[in-house]
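FYI, not all chains are in this one, though none of them got moved.
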Amino acid sequence: MRKIKSKLNALVNDSHTKWGARFAYTIQALIIYSLVTFSFSTLPNLSKGTLLFLEISRYATVAIFSLEYMVRIWVAENRWKYIFSFYGLVDLVAILPFYLSMTIDLRSFRIIRVLRVFRLIKITKYSKAIKRFKYAFKDVKEELVIFLTATLFLLYISAVGIYYFENAVQPENFTSIFHSLWWAVATLTTVGYGDVYPITTGGKIFTFFVLMIGLGLVAAPAGIIATAMEEAHKAVPDKDINIQSTNTQKELMKRKDKKSN
Amino acid sequence: MRKIKSKLNALVNDSHTKWGARFAYTIQALIIYSLVTFSFSTLPNLSKGTLLFLEISRYATVAIFSLEYMVRIWVAENRWKYIFSFYGLVDLVAILPFYLSMTIDLRSFRIIRVLRVFRLIKITKYSKAIKRFKYAFKDVKEELVIFLTATLFLLYISAVGIYYFENAVQPENFTSIFHSLWWAVATLTTVGYGDVYPITTGGKIFTFFVLMIGLGLVAAPAGIIATAMEEAHKAVPDKDINIQSTNTQKELMKRKDKKSN
């Protein structure tokens, strides 16, 4: 029994072994398969055959993911710790909507099944490359928070300003500050759908000033992340991460201390 | 009396003490609360109960901010200096529209109350993290001015050019150079609402050239700020800013001198 448990643990948790890697890739492929079939099932006017195929796919993937979930609970050293860990909850959320849809009102079915998308998050569990992105993100977290705060400030001020200029002329588009916030989001991110835009001269001049201040503010985080990614590239090398990473990070810390001294 | 004044001064001006921090956080929460209620009050078709609640909130927050303003004047070492300082004026502007709306014509009420948004600026007073942004901004101020000037140049030239190409065909959209400037702003910032766009072949080719030159120009400041933020991160460390900052800045100045020598 112990031996089986140990082997299963290696299978589901250690992707460095031959079968562990095969298992991980299979689960990843299944997640993507379930996402694709889910996407297809939202298409209107599907034939009966297609619907049946999609339904079978849904049952099959849920069955496999449920089995995987139970194995993971069984082989875990500390079972409650796994269940309430981030990936434990994600694993549960990935299968829960299926079972819930059977017991509760079927009309809310469509909304609940959207939760199935959380299966996607499971992929991050296996992806080694994302570690680098996490490192870079951690490194510049504070700068990103500052810029996000400044962006929120500017969004609010822009919304109040444009509300003042446009509300009288376009009450249907700039009904309240909340409606104006939608304009502020679409404008400062430069998406500019064109559903709402200023038509008064004052509003247009205000938009000009908001954009002159705002473009640098909203676009800066991308540049900050880009620079951080470069450092993360050095800190997290391509070779073996598990062994070297701690040393490399220590060195990086030292280098940082030197800089700030 | 002196003791009370000293204690009140610590309360409103020193956020490092236990009660000073509590006071600062309470005021910040109140500012955000007043902004949210102000935003809600712009919604149409509010029920009588909601309107009453919003009105009471308005009176209450103004009362607290007024009290805070008077305390700040009382405890200030140099009272006129505080009153005419940037934050002294912001504190006044944050409550003034309320009192003004009582004495002057009520119909202009809506416009004046927009000034209430200036309460927002008070938040910067307490925010420690913004210091870094200020540092970065100061460091690249000149570059930003150059790019802003170049952007203004390009905006004007673009407006004149497109006016020449499109005025004859779309006199309602490209009525004058001022109208064309609105197109130039929406295009060079890549917002592109879609309310005005060239339809002549000449105008489209001109837009192509303007964008090829302009994209780098308009987007560059974001990159410049991003690089500056990285240096600000080193210059203004996370630890204690008040003690170290002067030394760190001196060092940075030295490093800069070395570079430019």
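The letters A and B name the chains in turn, as written, and every chain counts its residues from 1.
The definition used in the following text is that a residue touches a chain if its C-beta (ideal position, glycine included) is under 8 Å from a C-beta of that chain, and two chains touch if they have at least 3 such contacts.
Predicted model, so just to flag it, every value in this text is computed and none were measured.
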Enter the number of copies in the whole complex; the displayed portion holds 2. 4
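Methods note: only the chains that are shown with their structure count from here on.
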Working from the CA atoms, figure out how many degrees chain A turns to land on chain B, in steps of 5. 90
Centre-to-centre distance between chain B and chain A (centres being mean Cα positions), rounded to whole Å: 30
Partner chain B, residues of chain A touching it in the complex: 140, 142-143, 145-147, 149-150, 153, 156-157, 160-161, 163-164, 167, 171, 175-178, 187, 190-194, 197, 199, 201, 204, 207-208, 211-212, 215-224, 226-227, 259-260
Chain B residues touching chain A - in the complex, by the definition given at the top: 35, 38-39, 42-44, 111, 114, 117, 120, 123, 127, 129-130, 132-133, 144, 148, 151, 178, 181-182, 185-186, 189-195, 218-219, 221-227, 229-230, 233-234, 237-238, 248
